[in-house]
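With one protein chain removed, the remaining protein chains of the complex are shown where they sit.
Letters A, B and C mark the chains as written, and numbering starts fresh at 1 in each.
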Amino acid sequence: MAEVKAKKITAKDYASDQDVKWCPGCGDYSILKQVQSVCAELELNNDETVFISGIGCSSRFPYYMETYGMHSIHGRGPAFVTGLKTVRPDLNVWMITGDGDSLSIGGNHFIHLLRRNVDVNVLMFNNQIYGLTKGQYSPTSEKGKITKSTPFGSIDHPFNPLALAKGADATFIARTLDRDPKHMRPVLLEASKHKGTSLVEIYQNCNIFNDGAFFTFTEKDSKPDNTIFVEHGAPLLFGKEKQKAIILDGFTPKVVNLEDVDESELWIHDKYDKVKASILVRFFDDPREDGCLPRPFGIFYQEERPIYEAGVQAQVDKHVEAKGEPDLNTLLEGPNTWTIK
Amino acid sequence: MAEVKAKKITAKDYASDQDVKWCPGCGDYSILKQVQSVCAELELNNDETVFISGIGCSSRFPYYMETYGMHSIHGRGPAFVTGLKTVRPDLNVWMITGDGDSLSIGGNHFIHLLRRNVDVNVLMFNNQIYGLTKGQYSPTSEKGKITKSTPFGSIDHPFNPLALAKGADATFIARTLDRDPKHMRPVLLEASKHKGTSLVEIYQNCNIFNDGAFFTFTEKDSKPDNTIFVEHGAPLLFGKEKQKAIILDGFTPKVVNLEDVDESELWIHDKYDKVKASILVRFFDDPREDGCLPRPFGIFYQEERPIYEAGVQAQVDKHVEAKGEPDLNTLLEGPNTWTIK
Amino acid sequence: MSQITSEIKDEVTILFAGDSGDGIQLTGGQFTDTAALVGNDISTFPNFPAEIRAPQGTVAGVSGFQLHFGSIELFTPGDQADVLVVMNAAALKSNLASLKKGGIVIANIDGFDKKNLRLAKYEEGLTPLTDGTLDGYKVHEVDVTKITRETLKESGLGTKIVDRSKNMFVLGFLYWMYNRSLDNTIKFIETKFAKKPELINSNISVLKAGYHYGDTAEAIASRFEVKPANIKPGTYRNIMGNEATAIGLISASQKTGLELFCGTYPITPASDILHFLSKYKNFGVKTFQAEDEIAGICSAIGASFGGKLGITTSSGPGIALKGEAIGLAGMFELPLVVINVQRGGPSTGLPTKTEQADLFQAMYGRNGESPVPVIAAQSPKDCFDAAYEACRIAIEHMTPVFLLTDGYIANGSEPWEVMKSEDLKNISVNFAEPREPQDPAFLPYKRDDKLVRPWAIPGTKGLAHRIGGLEKDFETGNVSYDPENHEKMVKVRQAKVDEIANYIPKQKIDTGAESGDVLLLSWGSTYGAVKTATTKLIDEGFSVSHAHVRYLNPLPKNLGELIKKFDQVVMPEMNNGQFIKIIREKFLVDAKGLNKIKGLPFATGEIVDKVKEVLA
Partner (left out) sequence: MSQITSEIKDEVTILFAGDSGDGIQLTGGQFTDTAALVGNDISTFPNFPAEIRAPQGTVAGVSGFQLHFGSIELFTPGDQADVLVVMNAAALKSNLASLKKGGIVIANIDGFDKKNLRLAKYEEGLTPLTDGTLDGYKVHEVDVTKITRETLKESGLGTKIVDRSKNMFVLGFLYWMYNRSLDNTIKFIETKFAKKPELINSNISVLKAGYHYGDTAEAIASRFEVKPANIKPGTYRNIMGNEATAIGLISASQKTGLELFCGTYPITPASDILHFLSKYKNFGVKTFQAEDEIAGICSAIGASFGGKLGITTSSGPGIALKGEAIGLAGMFELPLVVINVQRGGPSTGLPTKTEQADLFQAMYGRNGESPVPVIAAQSPKDCFDAAYEACRIAIEHMTPVFLLTDGYIANGSEPWEVMKSEDLKNISVNFAEPREPQDPAFLPYKRDDKLVRPWAIPGTKGLAHRIGGLEKDFETGNVSYDPENHEKMVKVRQAKVDEIANYIPKQKIDTGAESGDVLLLSWGSTYGAVKTATTKLIDEGFSVSHAHVRYLNPLPKNLGELIKKFDQVVMPEMNNGQFIKIIREKFLVDAKGLNKIKGLPFATGEIVDKVKEVLA
């Protein structure tokens, strides 16, 4: 950033001149606001930042950012991102996607992006519904969901997106909520700093087609007992008074009263621990069920692993070094010629 | 099966009249043999059995089975299977796929098949290479793999297929080896009995393009120390004399000498335990590395969950019952008519 | 009460427009039903915004519903409106161009306050109601909001709920204007709010308030009367295109006894077919919302392999993903119906707009020589016949079939004379018979005299066989790399599709003489506009005829002959010229294109003008 910058950069500097066209009340607005504000905090250069999305309500996002942007094809965001980052590792790239975009049609590109660990921040707006096509169930909709395409309830067992991401060896896995901007902000900041594919699942309310899908986790009454906000190095505590804890009993995670257990038994969150993360992503009980585990939010897992584009670049650099600057004439000539006189 | 069946059914009854055209020495032959023999043991009716595959060397499989068969499109096997089973739950359906077919182009259909839990037996021939297209690396090839398309070594972090399957909430997860027919057979039998999608990953040697990829796990010298054959209810023991055991130390799986630990500390394999399975599928260390965990084989996980096609059928049945036999004229008339005289 | 005259009209077009939340579609639907009940012919076309619910008051959020009703036969929802009802400034802004010169504007003035004017991006300080924009139109300003609130001030209902019945006021007012009874809508309100009686009364009160407002308001000088049309006696229902498609498919399933399986993925404007189908579980319909379009079609092929009626639906961008599988279905020679509800393209294009630009994709959008029959529907109700016919061809000829409709007819509606099951053409299903070991070997690719191979379904004794996408031997169906066999197979797959021409009706002239100066040759949803234009031209004394092609591949056998009887051929298409290329190539005639690529259907006048130009 230029040193003589007179004006402090604000969220507004990242808002494009286009009218935002989401439904009034849509959770997408809050996410847009946080992202713009995080951009400001990081003082990202607008010209070196790129937002790429697929198709869906959420995927309109890039139009609203005063950066380079691409509204691509349904589900294919990861492929565009991979191509762009492979040739332009210098850019700061964000990918915006929905639960349908990334887990339905785009599921394959999504898991391949994660395993390759391209350096991009992926924000998955999970509203457990197809918004743009007016309300069909999505791969994250709960079983039995009644929608336009399932008037008698859906039959498919839904994906647990973070478990899937863990299965695909993602190097950064987090979850946050549209209605908790204070939580979202630091998660986005951490995600943007992580070198590799940072996956942030954001529970997002679609007030038109799936209103209240996450109210258990966002509304004052139910939130404390149904959510657990994990923090690296801290024990897994929750409840209104943080009076409840989670421990591992043998191989089974269990809810206990904090006062009933010894401190040594507490599950201390360690975002670098694979096994803990594998179990944590599976805290995915239906909150309507009795005795269920609270739904975790925060950064579940983080791992340092070489990023894809750096590996590609390293091979190029190595060969340029070994073989010298390319000479087109040598290439054209090939290894074997003969001359006719 | 007809009671008067005079002749005992043998594996040969499941061999079609087509010449088998895999390369001599290919691991596929051994799998074909076991499958035919398992069909015989189960006395499957040839006319009620269907083998569906994608594209790849492995996917030629259906041509060699004297059953109904479909050699479909690269990666799309799960979709054909889902359509077929949804309308024909009565059929016994097997899906044959390769590591490229199911994890590269077909990755999305694969994970959706698993989450939906369609009742089909999936045999994934994992040779860590693209055989049919003559030797490019696959999503399961180890990093640094030198192939036709990666003359300087591959850069991508490979999938751990069973971890991915677990992440997709598969209800039956197993692994076996082409070179261990005695192990393969019972695994195939169990898979075929499971109600739901049974995933069996089969390590398969491609002696032309990736010869010896699994020799560490199949050859006499290295096998005992590098493999662990899990059995439901039994402790995780391995080594030539079964002298080594695996325990969970806090959250970390560890190799110990059997004699050094108390029996109560032993990890008893429980294929119904989600958490154990989540950890077990992650025993995926590079066998070339020091202190690595052995690679597990056997049935990792099994869960009863309603199967997709049954759910679909139940809705139909329920509505037929509630609304009576369909009357086309009522449908044609619709709810609102008027009459012009 | 002032003197109110009553004018008789042959046909009227009303365009309702307002915010997505204003209940525009419901208002239009009610007027339609009422018009239908008194025996008017009708044709409607809703026009949705691309955004789900763009911010209230903006142009992007305007929803429209166009209704054409008359005492004469109608084939389109009307070129331009006689009456434009606008609930706010944005609605006026985006629809004024669709109003006839001199037409009537009914404006809810509450929707023209400062905020609404700003949101609609009118120039600061100016309102179109007074700044001259509406010069030459008849404008009726009504403060709908105020009167509605007034009407319900005693109801005890909250303002939000009260305001939601504004549309009933407008409806009542229009009923008055067109001399219509309120009965049908009152019945509707009673059913709809059966569980919320307080809303029954409030809505009916507002409806009546609207009606009475007509009686009392000074402004309105004339009411209109539209007599019943001379419609063939019978029982009718109003039907939308996508609904008709769904019912056509289910009918084919019921008539054949083949379970219907629809593997699909939502996409505008095709999703409604899935929505309709998924309601009819008691007809044994199985719908599968797949993970993507590829899985959608592949699952449908799987179902066909299993001996059922496999269907897949989508729109252009989704169809683009199905090419590989359509090619496979062609190799398999299994029945499959692929429905493309076309929308504005290319790429994501204009998802909520209409176009006919996917014909070539249907004809040629696959690798290799991969012929597929293609048929198109011509109007909302015709979607029924076209869908039924697509199933017939697929099943009787063992082939994937493309059915093309588009956003215009998919969402549009018109009255449909209810059919009886008995009236439906028979579709014959020929499953291969079981065999005993001593029978001669089963030959899965041996053809009958229609060049059709047997449908041998799993579970049938003695027919176990394998199919695949590799080239197959002419009879055994085993993989064959033989060069001669390949050529033979390519030719026979083509011949099989060509052979269908023997099993479809000959091409007819729809309107006009068998020969003449100009033939208007059209296909798909342009039918109504072209027909109306032709009638008009003939009335004006021109030598013009109209032929409308349902069967785009193979073409009717007599089409060439028919065309050659005209000096000129003009082909209107909502694309940049696709069907015309096929006609030019096949018959070497110098057909002229009339192309509109605006995401909107043709107006009759555009066609009339073009023909006059050609003849000038």
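Points to keep in mind about this one:
Heads up, the rule we're going with is that a residue touches a chain if its C-beta (ideal position, glycine included) is under 8 Å from a C-beta of that chain, and two chains touch if they have at least 3 such contacts.
Everything quoted here is computed from the prediction, not taken from an experiment.
Contacts of the undisplayed chain with the visible chains, over the whole complex, involve A, B, C. Interface note for the absent chain: among A:27, A:69 or A:135, the touching residue is A:69.
From the set C:39, C:248, C:269 or C:344, the residue in touch with the chain omitted from the display is C:344, counting the whole complex. The chain omitted from view is touched by exactly one of B:82, B:104 or B:171, namely B:104. Of the listed positions C:163, C:358 or C:396, the one in contact with the omitted chain in the full complex is C:358.
Listed for chain A, the residues touching the missing chain in the whole complex are 16, 18, 46-50, 52, 55, 62-63, 65-73, 76, 78-88, 90-91, 108-109, 112, 312, 315-316, 318-320, 322-324, 326, 328-329, 331-334, 336-341.
Residues 50, 60, 315-317, 319-321, 323-324, 327-328, 330-331, 342, 344-351, 353, 355, 357-358, 360-361, 363-370, 468-471, 481, 483-484, 486-487, 490-491, 493-494, 575-576, 581-582, 584-585, 588-590, 596-600 are the ones on chain C that touch the missing chain. Residues touching the missing chain, restricted to chain B, are 19-24, 55, 57, 71, 73-75, 104-105, 107, 130-134, 136-137, 139, 148-152, 208 (touch as defined at the top).
By our rule, only the chains that are shown with their structure count from here on.
No other pair of chains has as many C-beta pairs in contact as B-C.
The centroid of the Cα atoms in chain B and the matching centroid in chain C are 44 Å apart.
If each chain is reduced to the centroid of its CA atoms, chain A and chain B end up 29 Å from each other. Multi-chain contact residues of chain C (touching two or more other chains): 281, 291-292. Taken residue by residue, chain B touches two or more other chains at 108, 112, 312, 315, 318-319, whereas all remaining positions touch fewer.
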